[in-house]
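Excerpt of the complex: some chains, original placement.
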Amino acid sequence: MESSAEQFAFDFTSETAEIIPGERDELRIRLGQFAGPLDLLLYLIKQEQANIFDIPIAKITDEYLKYIRIMKRLDVSVAADFLVMAATLIEIKSKMLLPRDSSAEPETAVDDPRKELVDQLLEYEKFKSAAQMLYERSTIEKAVFRRGRIETDDANAEINATVFDLLTVFQKILLRHKKQVKMEIEREEVSLAEMIDRIQSKLSALQELNLIDFFSELNTRRELVTAFIAVLEIVRTQDLRLIQKQTFGDIYLRRV
Amino acid sequence: MTEKVTTESAKLTEIAEANRQCRTAAEIMAVAEALVFVSDEPISAKAISEIIGEDKETVLAALEALKREYDERQGGLQLREIAGGWQIATRTELHEDIRKYLKTRPSAKLSLAALETLAVIAYKQPVTVPEILEIRGVQSASAIRTLLEKRLIVTKGHKETVGRPMQYGTSKEFLIQFGLKDLSDLPSIEDFEDLINQ
């Protein structure tokens, strides 16, 4: 049983789900990825050519578990929903094994432990067919083309926004904003005292400091403001002077 | 004074009315055709009637006559009703030559999961994520995300129940991409039941 399972010749990891219009009025799915546990179950029932109203539950459960094991072995992540279904199947299987209450009316569908699952499968199958119909419609629709751009489109070259766009755009802005705030906090570390030190070390190396050059080295508005206050502070407290050699010329900081 | 103004404006309205009424059926067809062409989305008979100041019924009749003309002509184009409006588009048979020119391949197919989720939303709208889970038997989060990004579905407010879950429905884009006039254009879900039981 186990070994025969391993003889499957398909590669679960490389195969992707693809809809191929089948010979019958149904979707045929290439193995590898089922749209869900109900999808897998329907597939197995069809494979067994079983009647959906009288599912051979023991056989189908075995098959189902076999597939789950293969998927796991091939490292295809098995969604929790597949395991939930496995548990449901095992539960139904065990209920079926219980001796029936002979006093109850025989053959009543209400007593059948499979009933809920059958209803679910029937309901699901309707939507699976609807999905097939949608697929066919969109295929036809893709053969129809709209007009090319015309002059008047340019005035309206914009997106047709939905509420979802509003939210995703807002999230992106918040994320961008967070990054900006973080950068600003990092930048803020240049204090007034540090700026004064920086100017003085430059001055000790040079005779005079061209303030326009110095300011242009600064990156942010905040640094500029700090530098400006630092210059005023130095001029106020030390023997330094601001000199402009000609009207509208560059301004220099020079030791007196 | 007031009276005079009233009379004047009444006269103007009258002239405007007269102007409106003097369009021939052919003229209405022509202007409707031009508007359908210019519009970048399907345009409704109502929208056209408001722009040109003719009855909605007159406009609708003109559009239907125009559609017959397109069909009889058997040219490269068709006039069709879609997503609650009218649109001029190419005829299906010509898709090969057009694709060759536009160098486009048919756009990416939706995954099976996305198609199923879309089918549930289309038939059960407005519908919540837990309700979709119940029918599909599997989580549909990534499918819903894809459908939202492709603008095939839209949010339809919160459901007034425990946890106020978000409800989803199909969009106008859905009607356009699947070639539907409106939602009633979808075959009934019971028809699929018959199909299965056959």
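Order of writing sets the labels: A and B. Residues in every chain begin at 1.
Rule of thumb we're sticking to: contacts are C-beta pairs under 8 Å (C-beta built on N, C-alpha and C of every residue); 3 or more make two chains touch, one makes a residue touch a chain.
Everything numeric here is computed off the predicted structure, so don't read it as measured data.
Asks: Counting over the whole complex in this file, how many of each chain type are there?
Replies: Each shown chain stands for its kind; the full complex totals A x1, B x2.
By our rule, only the chains that are shown with their structure count from here on.
Asks: Can you compute the centre-to-centre distance for chain A and chain B, using the mean CA position of each chain? Integer Å is fine.
Replies: 30
Asks: Tell me, which parts of chain A touch chain B in their complex?
Replies: Residues 17-19, 25, 27, 29, 33, 35-39, 79-82, 85, 120, 122-131, 133-135, 137-147, 150, 152-153, 156, 160, 162-164.
Asks: Which of the residues in chain B end up touching chain A in this complex?
Replies: Touching chain A: residues 37-38, 40, 78, 87-92, 95, 98, 102, 106-107, 109-113, 115-116, 118-120, 122-123, 135-139, 148-149, 151, 154-155, 171, 177-180, 187, 189, 192-193, 195-196 of chain B.
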